[in-house]
Every structure is written in structure tokens, then in C-alpha cells.
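What follows is a single structure, written as C-alpha cells, with notes after it.
Up next is chain A:
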Amino acid sequence: MPNKITFCLTVVFTLSAAVAAIRLRNPVHCALSAALAFAGLAVAFLGLDAEFIAFAQILVYVGAISILSIFAVLLTRGTEVEPTAAVFSRSWITGIAITLGTAAAILVPIFSSSILYKIAPAVASAPVQMIGTELMTHYLLPMEVMGLLLTSALIGAVVIAMSDRPEKKDDSSHPSVTRYPSAESKPATKRDLTTV
Partner candidate 1 sequence: MKFNFQGAGIVRGFVETARNFLGSYYDPERLTTVEYPERKLALPENVRTVPFLVYDHDMSGLRCTACKICEQECPAACIKIIKDTVKKSDYLGKSQFQPQVFDIDIAVCMSCGICAEVCPFDSIKMDQVYELATQDRFAPLILHKEQLGKSNAYFHAIHPTDAVETDSLRDEAKRKAETKAAADAAAKAAAAVKPKPEISTTANSQSVGTSATANVEKAVAT
Partner candidate 2 sequence: MTPLSYYLGLSGLLFAVGFAGAVTRRNAVIVLLGIEFMLGAANMNFIAFWRFGASGSAPTGIMAVIFTIAIAAAEAAVGLALIIAVYRHRQTTQLEQMDSLKG
């Protein structure tokens, strides 16, 4: 029973954060709510005894992806609220309709399938040691490919986002200043001020 209460709380938390993430007006708020939703998802993973995945989920989604999206929002002046967006607008109705439609399409089959009410085996765990061994044996090729993908994604992201502006050559070079006449052309003041 406590399990179910925890689970329900997690569901409410995750889903409301997710709804907030896609419906709030200010994109910064959206990104922050998304971080909350991802964290809620990680809690759900914990409930499924997948500790490593839960922590990885937080590390990657909360620590990296939501920060990245915040950066993207700020870099694109995304904080400017869409001027016409009312709190409740026509897109809400569309959104609710789509959500309900999709959810129905998914959930009706799930709940009509009796086999899915099965009870989990008492113990199931994937210790980190095992995950590591699997990654290095059965899943070696996918892991290598993944490394390649991440590297290329890193390079690709940098290249795409790179500015076209030429980098400054040297921080010791000083912009030439023309405000003052140069020392040579300065007319010498002849007035002798020390005469009393």
C-alpha cells in the first residue's frame, strides 16, 4: 500500500510538471518544469529497482538537457512571451484533445489486456557490475557506436552553433585609437607659465 501511495504521488507530480512544461507561457519556466518532470520519472525508475538508470536519468536530463534547453531559450531570446498567448487559449483545447486521444489510443489496449496485471518477480536487480560487464561483452559494439555518436554529436553541435564571426586574434592587440592626435603632430605649447 505505501508503495502505491508513493507511486500515485510520483505520477501526479510527474504529469503535472510535464503539463506545466509544455503549457506555461514563459519558456524558461517550461524548461524548469521539464527538469522537474524528468526528476519525477527518475523516481518512478527507482520504484522499479533500476537505481543506476534513475541516477543516470537525473544526471543527464536534469543536469544536462534542461540546462541546455535553458541556454537555448536564453540564446534565442525565447523568454519573450508569445504576445498573443493567453493563459487558456485555443491551443489548450487542441492540446487536451490530442492528449486525450493519444492517451486513449495507448491506454485502452493496455487496460484491456489482462496479462499485464501480472505481479513482478520478488527480486530483480541489475547491479552496476553486471551492467558494466554486459556493456563490455554483449553490448560492446553498440557501446562503441554510441561513443562515436556522442563524439560526432559534440563536434556537430559545436560546428552548427559556431559563430561566423572571426575570433579575435590576440587580446594584446589594441584597437587603434584616433581620438587624440599623435604625439608628433601635437603643437608644442610655448607659453612659459613659470614667469611670475
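One rule holds in what follows: contacts are C-beta pairs under 8 Å (C-beta built on N, C-alpha and C of every residue); 3 or more make two chains touch, one makes a residue touch a chain; residues count from 1.
Criterion applied: all candidates are chains of the complex that A comes from, given by their letters.
Because the structure is predicted, anything quoted here is derived from the model rather than measured.
K.L.:
Using the contact rule from the top, which of the candidates 1 or 2 touches chain A in this complex?
P.N.:
2
K.L.:
Which residues of chain A touch candidate 2 in their complex?
P.N.:
By the definition above, chain A touches candidate 2 via 3-4, 7, 10-11, 14-15, 18-19, 21-23, 27, 30-31, 34, 37-38, 41, 44-45, 47-50, 52-53, 56-57, 60-61, 64-65, 68-69, 71-73, 75-78, 82, 91, 94-96, 98-103, 106-107, 110-111, 116-121, 123-126, 130-131, 134-135, 138-139, 142, 146, 149-150, 153-154, 156-158, 160-161.
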